[in-house]
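Up next, subunit A:
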Amino acid sequence: MSQPSLSEALRGVVRRDLLLAMRHRSDVAMSVFFVVIVASLFPLGVGPEPAVLRTIASGVLWVTALLACLLSLGRLFTADYLDGVLEQTLLIPQPLAVLVVGKVFSHWVISGLPVVLLSPLLGLQFGLSGESLGVLTLSLLLGTPTLSMIGAIGAALTLGLRGSGLLVALLVLPLFIPVLIFGAGAVSSSLAGIGSEANLSLLGACFLLSLAFAPWATAVALRIALE
Partner candidate 1 sequence: MQWGSVAEFLAMGGYGLYVWPSFGVAALCMGGEVIAVWRRHAAASESHDES
Partner candidate 2 sequence: MFQTVALSGSRGERRLFSDVNVTVKPGTLLAVVGENGSGKTSFLRMLCGLLSPDGGEILWQGNNIRKLKELYSAQLTYVGHLNGIKDELTPVENLKVSACLAGDESSGGVVQKALEAVGLGRAVHRLPTRVLSQGQKRRVTLARLWLSTRPLWLLDEPFASLDAAATSYLTQQIQSHLSRGGMVVVATHQEIDLPPDCIQHLRLTQ
């Protein structure tokens, strides 16, 4: 009889997903490219007025990050579900919720982290400067893992359903709203000179709360989906 230690199992899950991402580098590149393109469309639509761009910057960039997360949610469990890896993951003798954290972490590394790293550049496009750029990056760093965790619930619930791509968006977007509000709020309050600490700490609270609940809900949803 054998049993992997918790950290061993967690590392195994993360390593496999990152290895797969390395084999599919174009997927990662695509989500980065998506973010850049969508963010660049707004100045074209709204007009190049710097003052206007600065006011909408936080909202636009946050919504873009949110969409990028949403687009990549389909990849989170579907492939594993189709080739039977998910089934085997459920049979790993460690708490499924912890393994879900591993999967979500690698999803974030692939789809969220690139957006965070890119955000200063995108912020410059919108005329943000100095402190606001830092706040934007920090808020995305805190917020995108939360998005991935909440999104995982939706991805697990809609696993293997027809039209699941659209459905997951409908289910998950209302749950994203607090993160969007606090994230965009942090940037605009720093622009307004109020100080972004309040929003950032609320964003941190959202992160902790979803870390406490979302993996567990995702684990339950996965077991339901695989019955």
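The set was built so that all candidates are chains of the complex that A comes from, given by their letters.
Here, a contact is a pair of C-beta atoms (placed from the backbone, for glycine too) under 8 Å apart; a residue touches a chain by one contact, two chains touch by 3 or more; residues count from 1.
Bear in mind the structure is a predicted one, so any value in this text is a computation, not a measurement.
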Neighbour of subunit A by the touch rule, complex-wide, chosen among 1 or 2: 2
Candidate 2 partner contacts - residues on subunit A that touch it in the complex: 1-5, 8-9, 12-13, 15-16, 19-20, 23-24, 82-85, 87-95, 223, 226-227
